[in-house]
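Sending over a structure as structure tokens; questions will come in a sec.
All protein chains but one are shown at their positions in the complex.
Right after this comes chain A.
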Amino acid sequence: MTSQNRRAAAVPAVVLAGALALSACTGGAAPEGTTLEEGEPYTLTVWTNITTGPGKEWFDDLAAEFESSHEGITVEAQHIQNEELDGKLQTALNSGDAPDVFMQRGGGKMKDMAEAGQLLDLTGTAVDSPELREKLGDAAYEALTVDGKLLAAPQLIQPGGIWYSKDLFEEAGIAGTPETTDDLYDAIGKLQDAGITPIALGGKDAWPAAHWYYFFALRECTAETLAATNESLDFSDPCYEKAAQDVADLAGAEPFNEGFLTTSAQQGASSSAGLLANHEAAMELMGAWEPGVVMSLTPDQKPLADLGWFPFPQVDGGAGDPNAVMGGQGGNSCSAGAPKDLCGEFLALMSSEEYQEKFYDAFGTIPLHADAQDVVKNEYDEQMLDSLAEASSVSDFLDTNYGQQVGTTLNQSVVELLTGDTDPAGLVKAISDAAARS
């Protein structure tokens, strides 16, 4: 080896050593955050995914009120495009230069952050007060608690269900909304006879297809089984294979739009939400954000007048509760180095009655706060609140619960189930294998 070669080889070694040193100095045990002296000035940095008009106004109002009630405190917000937020946040958290407060999607990702010691335990702060817990509901808090630590403050819930066009249902002669899967098949048949595509599905994004599996699992499995699987990632309970069979049976009835595999969920008039918006399909299984997406895709960009909602029908013989609700639960976390009490107060204001009401006006998503729920205007919002009030259990979407690795495999396997590339037993095996790997 010449001296030149040896010098070249030395570079990677130095870099490697640097990487090791870098990995040694971050991380650590459960962080307790920082404490501010009375009257000490501080700039609270907040990252959100709120990038459009009314939402930004909502946040500016919130920040202004917080600043006026806390002397010396400045709120500095960065509103980041939703799709970019996770990546930027990950880099910021790892570099130790994280924002104090940031949007939290919960589930497996939140657990990963907590394991890396990047999240503040909010237990005992203002947002953890008994009054607020009562108003926002214990279920919402539980979803964001791991090992007795409150890792994020609940802000919203977006229950999933079937969105449908009332006009198309009437045209096909369907009375009422399906309450069981038999009713659903009946409706599909009537729509097909009337020459209407029964169900819009954005299979290209996989998760819309996977939602069908999640909801069948919600009706086939007991709440206890679902909760236990979130921890154990053990899919041996027969209900998981039954749910896969339900999806396969549904696909057998060919209810989906032509080319659903390469149809995206939300982009443009040819997407699944666009099909619903333009009366080219009668139903879509989707979360509570659907009216907003559909509105942006109608020809005049106005809300779809005949849009209706009903909870996912009960499966004949399913062990799950017909009142169980599944939906996206979101909140906000504080990073490990943030001032703990201040953070808790900011999040408490964010979830207060006043800002929950304003949140509905700005975003159109149903409020979590019990006293704020009288502001809802739409029939479907009231229906969702009713189903939440009656809910025996509230689960997050399964891919969120299982973490990215198993979640991605599950979504992928449901697509393969729809194309016939795998069977129900194969789906269960694929997610079990992924669980063993993760």
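Here is the rule we use: a contact is a pair of C-beta atoms (placed from the backbone, for glycine too) under 8 Å apart; a residue touches a chain by one contact, two chains touch by 3 or more; residues count from 1.
By our rule, contacts and distances are computed from a predicted model.
Per its UniProt entry, the chain excluded from the display bears the name "Sugar ABC transporter permease", taken from "Exonuclease SbcC", "4'-phosphopantetheinyl transferase superfamily protein", "Sugar ABC transporter permease" or "Acyl carrier protein".
Considering the full assembly, A:113 is the residue among A:63, A:85 or A:113 that touches the omitted chain.
If you put the hidden chain back, the residue from A:73, A:93, A:136 or A:233 that touches it is A:93.
Which of A:145, A:323, A:405 or A:432 touches the hidden chain is settled by the complete complex: it is A:405. Chain A meets the missing chain through residues 11-12, 15-16, 19, 22-24, 26-27, 90, 93-94, 108-109, 112-113, 115-118, 203-206, 257-259, 261-264, 270, 403-405, 408-409, 411-412, 415-416, 419, 421, 437-438.
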